[in-house]
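The complex is shown incomplete by one protein chain, all other protein chains being positioned as in the whole.
Chain lettering (A and B) follows the sequence in which the chains are written, and residue indices restart at 1 in each chain.
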Amino acid sequence: MTLTEKLLDGTGSWLDDRFHGAKGFRTLFRKIFPDHWTFLLGEIALYSFIILLLTGTFLSLFFQPSMTEVTYHGAYTPLNGVRMSEAYASTLNISFDVRGGLLMRQIHHWAADLFVAAIMAHMLRIFFTGAYRKPREVNWLIGIVMFTLALLEGLFGYSLPDDLLSGTGLRILEGVLLSIPIVGTYLTFFLFGGPFPGNDIIPRLYIIHVLLLPGIFLALITAHLFIMFWQKHTQMPGEGRTNTNVVGQPTYPYFMAKTGAFFFFTFACVALAGTFAQINPIWLYGPYTPAGISAGSQPDFYMGFLEGTLRVFPNWTWDIFGHTVAWNVLIPALVPLGLVFTGAAFWPFIEQWITGDRREHHVNDRPRNAPTRTAIGMAVVAFWAVFWLEGANDVIADHLDISLYLTTEIARYAVFIAPAVAYFVTKRICLGLQRKDLHLLQHGVETGIIRQLPSGEYIEETRPLTDEELAALDVKPRPSLPAPAAQAALEVPPPQMRGGLGRVREQLDRVLTESVPIDAHGDGYGAHGNGHGNGHPDGDAEAEHAALPTGGDQQADGSGDDAGGGPA
Amino acid sequence: MSFTWRRRPAAGYAVVLLALILVGAIYATITGSGESAAATTPTTSQAEIAKGQQLFRLTCATCHGLEAQGTAVAPSLIGVGSAAVDFQVSTGRMPATGPDAENGRKPARFNEAKTHAIAAYIASLAGGPAIPTPAEVSTSGADLALGQQLFISDCAQCHNFDGAGGALTYGKYAPSLTASTPTQMYEAMLTGPEAMPVFNNTTITPDEKRDIIGFVTETRSTPNPGGFSLGRVGPVTEGLVAFLGLLFFMVLAAIWITAKHRKTADE
Partner (left out) sequence: MSDTGVPEGLPDEPTDAPASPQRVIGTPSPAQARTLLGDGAGDGDRAQLAPRELPADPGNPQRAKRAERIVAGLFIFSLLASIGFIAAYVGLEVGSVDAVLRSNLALGLSMGLAFLSLAVGAVIWVRYIMPDVELTEQRHPLASDSADRKAFKQTFEEGADASQFTKRPLLRRTLIAATVPLAVAPIVLLRDMGPLPGTTLRHTVWRPGLRLLAYGSNRPITPAEFSSPGGMITVVPDGYQDNPDALAAATAIIIKFQPGVLVFGKPSQIQGGYVTPNWTVDNIVCYSKICTHVGCPAALYEQTTHHILCPCHQSTFDAPRGAQVLFGPAPRPLPQLPLTTDAQGFLVALKDFQEPVGPSFWERG
């Protein structure tokens, strides 16, 4: 044995003697990780979090979480002589008097933005591919909790420097808390240690931001990853990929190398952003004073949704029996966000209830193969986007030369119209894509080779799909409740289908599983129109609508019973 | 119904073109929507009154009246002072070219001598705030700390913390201060052009005005140590960069890492 081999062997034995790890680590090393770029979105969030921990630790060595007033005398001359809190002064100090301080601050803030953006992208990916289905509902819920905490963590984090912009955000937080009936004033006074701004809010947010929430995050991230390890990652449909296997590359050395590389990519990304893109220039905002405010005040982008809800809502309040209920603040702060997050949390279970599908799912759906689900997701995205844009409405009004009030008026209607339009358009797009897949399935892939038939007609040759392509199309019947025809044959419907609720459920299921059936004949957009030959007679009119597909595998090479058809 | 036109190669481009036209049409209907310009307030002057009167009659009287008494489309300039005239004309806002919600800065039509002449004429009618002397707008020795406090409490709510400007109602806006000279800033504070409030010399003293001007000029010329400023607009542009820049870059990296190899002969 060489020296290296001896060392490795020795270390391995030493550890194994104490921890019994040989079998476990071997399994771990051989564990297969499937490959798809969308599976790396969660990693972006994970590595951003690690970078936040590292840069945050650096910052905590220099930051003073105190609201005691001091007079600034430091490197940033325009603020010399200005009275400010120690928190603000220490942030100026980090930016201008600590080497690498500004870089660490900027990397920290960019990483925070990337963290939340990646969580959003990751969450959407999970939703659109149906990866939240059994057995992964708990992981989905953990993810939603982490998303909520990430929003809070970011809010508290950027409020720590006590600058004008983030201090205004805290003022708005106070106003929102005040609006809560019965307990609002108490909550506010307890959080701020008295009337706003008090002397306690920055140190309290600090400890929540550096200790409490990161601790919770570490625990949740560990649980999230462990569950993913234990249940194995899902995979996209493809050749050889079934619901009972995982196809990909082993952890050691492939996945380790790739994920390590991705960590460095993430770090490089935020490091270069911190070099070239200035973020949160608190010296320009100035220290917080309750008497001042800047035009174009916005929170960080992930809070923009709530900012938009606050701007868009009309000024409804109730003054009843000596008490005020501030609907104009309560509803925008709680309802839209509450709807989206509660809906998201319940969605896996709602879908299970509607479709009756309680099987394990380890192969992802292609978003087009679940048109209603994808459309619902896009409707929620549109809903979110309207509020996001409204949150920036004064910046948009100024830069795009649109009247300020008009932006709010548009948003008030768009809140209802945009999700509906997004739902409709997305669904049609998905169904259209499914029809395109069906076309490929039935008529093969166009090869670009033109042939002339003896009769003089020109046709394009098509080839049948390869096994790989066929597998990637992920053609299969959608899971669902028994078809209406089968149900009608039953004398007593199953318990879950009885009564008014049962009928509702059936209707919802019909909508939710609407999909282009794979045994449909005809192209769906014309009686003939398939370009070569006569085609076959149109299938049932019903085939185009939401009838539940009744199985029937279409083999790629058997797509031709094409009467006039071209060569197979 | 035959939809074969949808299969033509040009169909895709046609749809994109149609969508662009549609978006452009919608945008055109909602932008620039606002009322006509509201009243402005000009002011006083010094010499060259006659020349100023001649220039005034040639250019300004059509809207402001032969004796500057005002008409239906433009306010009276009697008593506005030379400072107001100097501000409006040197920033190119006047002569106004169109009935927009607000007159914005554009290349000045008159040089400094002619501007001062018109200003002197207007001032000769009934006095009003005067053009500041160079000493009055000199920012040497300015108290920037006080300037910051005043700017934050009385200016930033319209002009933004950095003087980048901001939206007002009905298509009006508080302009960016990047191109404003100290004299123009002084005059604007003094005369309150268009929707801007008036900060006379007994409310914000000349010294305090110099402090504010000093703060603005210092801040806007401060380099951006953190990289590109992204417009100094704040979290809106930062969020855009986070999505369109950072996340997009990471997605590209992810696509590359997980891309399948092209099959080569030996695999």
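The rule is simple: a residue touches a chain if its C-beta (ideal position, glycine included) is under 8 Å from a C-beta of that chain, and two chains touch if they have at least 3 such contacts.
The shown structure was predicted, so the numbers you read here are calculated from the model rather than taken from an experiment.
Annotation: of A:408, A:462 or A:515, A:408 touches the absent chain (contact as defined above). Within the complete assembly, B:194 is the residue of B:48, B:86, B:162 or B:194 that touches the hidden chain. Of A:215, A:240 or A:338, it is A:240 that touches the chain left out of the display.
Of the candidate positions A:19, A:186 or A:349, contact with the unshown chain belongs to A:186.
In the full complex, chain B makes contact with the omitted chain through residues 38-39, 41, 146, 149-150, 153-154, 157-158, 166, 168-170, 172, 192, 194-200, 202-205, 208, 222-227, 253, 256-257, 259, 261, 264, 266-267. One chain is missing from the display, and on chain A it is touched by residues 1, 5, 8, 13, 16-17, 20, 23-24, 27-28, 30-32, 69, 75-76, 83, 95-103, 106-107, 135, 168, 171-172, 174-176, 178-186, 188-198, 200, 230-232, 239-240, 242-250, 253-254, 257-258, 260-265, 267-268, 271-272, 274-276, 288-297, 307, 310-311, 313-317, 319, 322-326, 328-329, 332, 360, 362, 393-394, 404-405, 408, 467, 471.
Simple rule for what comes next: only the chains that are shown with their structure count from here on.
Chain A and chain B have CA centres that are 39 Å apart.
By the touch criterion stated above, chain B contacts chain A in their complex at residues 1-4, 6, 27, 30-34, 101, 143-145, 148-149, 152-153, 156-162, 164-171, 173-174, 215, 218-219, 222, 224-230, 232-236, 238-243, 245-247, 249-251, 253-255, 257-259. Listing the residues of chain A that touch chain B in their complex gives 35-41, 44, 77-82, 95-96, 102, 106, 110, 113-114, 117-118, 121, 164-165, 258, 261-262, 265-266, 269-270, 273-281, 284-286, 289, 291-302, 304, 392, 394-395, 397-398, 400-406, 410, 525-526, 529.
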